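Take a look at the structure set out below.
Entry: chain A
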Amino acid sequence: MNAMLLNAVPLASQVINLCAAIMLLLGFAMLAQRRVLTLINLFMLQGLVLFTSTLIVALSTHQNHLLWSAALTLLLKVIALPYILHRLIRRLSVKWDIETLLNIPTIMLIGIALVVVAFNVAQPISQLSGTITRATIGIALACVLLAFLMMITRSKAVPQVIAFLAMENGLFFAATSATYGMPMVVELGIALDVMVGMVILGVFFFQIRQQFDSLDIRHMETRREP
Partner candidate 1 sequence: MTELAFVLAIPLLSALLLALFGHHRGAPEINSAGSLATLVAAAALTVRVIGEGPLVLFDEQFFVDPLNVFLIALTALVGFTTSLFSRPYMRVEHDHGRLSVGRLRLYHSMFQMFMCTMLVALSTNNLGILWVAMEAATLTTVLLVALYRTPASLEAAWKYFILCGVGIAQALFGTILIYFAAERVLGPLGGALLWTHLDVVKGGLEPTVLSLAFVFLFVGYGTKTGLVPLHNWLPDAHAEGPTPVSAVLSGLLLNVALYAIIRCKVLVDGALGTHFAGNLMIAFGLLTVVVPSFYLSRQKDVKRLFGYSSIEHMGLITFAFGMGGPVASFAGLLHMTVHSLTKSAIFFAVGHAAQMAGTQMIDDIKGLLKRSPTIGWGLMLGTLAILGMPPFGVFTSEFMILTTAIKHYPWAAAILLTALGVAFAAMFHKVQGMVFGEPTVRPLAHNPALLPVFVHLGLVLMLGLWIPPYLAEWYRQAAKLIG
Partner candidate 2 sequence: MNFYALFAQLLELVVALVLAPILNGWINMCRAWLQNRSAPPLLQTYYTLSKLFHKDVLLAHNASTLFRAAPYIIFSCMALAAAIVPTLSTDLIFAPAADAIALVGLFALARVFIALAGMDVGTSFGSLGSRREMFIGFLAEPALLMVFFTASLISRSTSLSTIVETLAHREFVIYPSLAFAGVAFTMVSLAENARIPIDNPTTHLELTMIHEAMILEYSGRHLALIEWAASLKLFAYSCLGIALFFPFGIPEAADPLSLALAGATLILKLAVGGFVLALIETLSAKMRIFRAPEFLGTAFLLAVLAMLVHLLLETGQ
């Protein structure tokens, strides 16, 4: 496989690094975004970027099963999930504006700090990374952490879920671009889980709204100790 690596075109790696940068940018955008609809669109974009990067890795390293996972990504992250989400928020008529628990600038600052940490942590890994894409794992980690931060700061159920899915994106990115993808069976399993989870959540949203007549998770703080 080293042969493969050697004749890997530098262009591809440049493109992949570009994708990585865009991933990170989108992560920040989602972190800052107040409107659910835009959020979904951003999420879709991220899926698209993910798709492209996977595709490029697949083509540049001739790993066919990565094509499958690229297709899977397209199907799931770019088409299916955004569609479901759109329908959901229309059915649930979620209030457009969503207030975060912290004000946006602070969140952004924390986000930047996270990126630094992520790069710092990923540094040894990317140093010994033999693949054409050194830095991507750091960026993937950064995306994961940003999504995590977003989950913490959002007070509505739907954005929280979108953040959750964004985290999944980051993981996928790490899996595909940093390690040329996991074995097929694993990726199928992961995709299946994400799908099922989405469906379950869809059901949940209705239940929650029916019980709490709102999707504000701050109503769900009754089970507590003091």
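Please note the rule applied: contacts are C-beta pairs under 8 Å (C-beta built on N, C-alpha and C of every residue); 3 or more make two chains touch, one makes a residue touch a chain; residues count from 1.
The candidate set was assembled so that all candidates are chains of the complex that A comes from, given by their letters.
Not measured: the values here are computed from a predicted model.
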item	value
Candidate touching chain A in this complex, from 1 or 2	1
Residue ranges of chain A touching candidate 1 (in the complex, touch as defined)	1, 63, 121, 124-125, 128-130, 137, 141, 144, 148, 151, 157, 160, 164, 167-168, 171, 174-175, 178-180, 182-183, 185-186, 189-190, 192-193, 196-197, 200-201, 204, 207-208, 211-212, 217, 220-223, 225
